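Here is the structure we will look at, set down as C-alpha cells.
All protein chains of the complex are present and in place, except for one that has been dropped.
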Amino acid sequence: MHFRFTEQAIDTQSARTELQSFSAGGYVSFEGWVRDFNEGREVTRLEYEAFQELAVKEGHGIVTEALRRFPIKHALCIHRIGSLELGDMAVWVGVSAAHRAEAFDACRFIIDEVKLRAPIWKKEHYRSGDSGWVNCERCAQAAEHPHTQHRHGRHTAPNSK
Amino acid sequence: MHFRFTEQAIDTQSARTELQSFSAGGYVSFEGWVRDFNEGREVTRLEYEAFQELAVKEGHGIVTEALRRFPIKHALCIHRIGSLELGDMAVWVGVSAAHRAEAFDACRFIIDEVKLRAPIWKKEHYRSGDSGWVNCERCAQAAEHPHTQHRHGRHTAPNSK
Amino acid sequence: MQLKIQYYALMREQAGRSEETLETSAGTPADLYDELLARYGFTLSRDQLRVAVNSEFSEWSRKLKVGDAVVFIPPVAGG
Partner (left out) sequence: MQLKIQYYALMREQAGRSEETLETSAGTPADLYDELLARYGFTLSRDQLRVAVNSEFSEWSRKLKVGDAVVFIPPVAGG
C-alpha cells in the first residue's frame, strides 16, 4: 500500500529509502507539523483518529492516482494517529521523479487530497483548557470567508474502487 | 547564511532542525539526486564545482528573497560539491511555513533560482567513457526544443547587492 | 434487521460509544441517521456527513442489508 498509519513518530529516513531510484533526479517531501495556533486559538496538543480501513484504501487510491497522473517514480504517504505534541509530525508525503516539477506537483496533489478525502479527524486541545474537533479546513475557510463556496469533501459516492 | 556548501553527504536531519518552529504547520523539502540518465546519455557519476564566494552570496540572496516574497518561517539551501555517485544528494532545500501552500511555492522558487543563478557547475561522466560539463538546463532545453527561447541565467548585472 | 455501526471523532463522543450492533427498521443510511440523530442528539446535520457501508463510501439512499457495517463520516481534518 502507498499509504499507512503509525502510532509512533514517523521515520522519514526509512520511508525515504522506499522512494529511491537511480532514475529519479528529484525528491520532494512534505511534513505536516502540529502548530501552536489555529483559527485564532492557542493549541497545546492534538489527538488524531482515523477510520483506518477506509482511510488506507482512500489514501492508497490518492497516491495511485498521483502515480497515474504525474510522471513520477515512487510516492508514499504516512499518517500518524494518537496524541501529538507541538512540533510533532502528523503526516508525511514523499515523491521521487525524474524531474523536480512533477515531484512538487504530485506531492502537493497527494497532501491536498488526503486532507480533503481521507477519513481522519483531529481534536485540538487549547491553552484555555477546552478542546474541539477540527471539522474541516474548508468549513473553517467558508466561515471566515462567507463568500467562498462551502465544501468539505465529496458528498457523493466516488467512482473509484 | 541561508545557503552553504558541503563536501560531505548533506545531513538533512540536522539541517531540518534549523527550520523547526511551533508556529510552522508545514515543511517542504527538495532533494536533487544524481540520476543515471541525462539528455539521452547514461551517466555514471558527477563532479560539482562552484565559485563559492559568489555562489554563497547569490544563494543567500535567493533564500532571503523567498523569505521576503512568501509568508514562510525559515528556509535553507545546502549544496554539495566534489565527486558524487548515482543516487547521491547534490542539493537540499528546506522550507517551513504556517501553511503548506507557501512552503511548496517558496521551496520551488529557491531551487529554481539556485539552478538558474548560482555559479555552480557539474561535469557528467558517461558510461561510454567520456565526460562533459552540463552547461545549463535551458541551453539543453533550447537545443531539444528549438522554438523555446534560449535563456541561461541573467546576462546583465543584477541589482541585488 | 441487525446492523453494525461505528462512530468516530465528535460522533463517537456524542454517542458515548465506538461501535454498537443495532436492531433497526431503517432501510437506508439516511433513515438510520435520522433514527440515531433522535437518539443521541448529534449536532452534525446529515448534509455535513458522508456515509460508508462495509468500508466503502456509499449513497445515502443505498438499500441496507442484514449485517451491513455503517459508518457516518464527519467532515475530515487529516494532515
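Chains: A, B and C, in written order; residue numbering restarts at 1 for each.
In the analysis below, a residue touches a chain if its C-beta (ideal position, glycine included) is under 8 Å from a C-beta of that chain, and two chains touch if they have at least 3 such contacts.
Bear in mind that the values here come from a model prediction, so they are computed numbers and not experimental data.
Asks: Name every displayed chain that the left-out chain is in contact with.
Replies: Computed over the complete complex, the missing chain touches B.
Asks: Spell out, residue by residue, where the missing chain touches subunit B.
Replies: The list for subunit B reads 32, 48-51, 53-55, 57, 79, 90-91, 111, 114-123, 133-137, 139, 152-158, 161.
Assume only the chains that are shown with their structure count from here on.
Asks: Whose Cα centre is nearest the centre of all Cα atoms in view?
Replies: If one averages C-alpha positions chain by chain, the most central is A.
Asks: Using the average of all C-alpha atoms in each chain as its centre, how far is it in Å between subunit A and subunit B?
Replies: 26
Asks: Could you work out how far the Cα centre of subunit B sits from that of subunit C, in whole Å?
Replies: Using C-alpha averages as centres, the distance is 50 Å.
Asks: Of all residues in subunit A, which are in touch with two or more distinct other chains?
Replies: 32, 111
Asks: Tell me, which residues of subunit C touch at least two other chains?
Replies: In subunit C, nothing touches at least two other chains.
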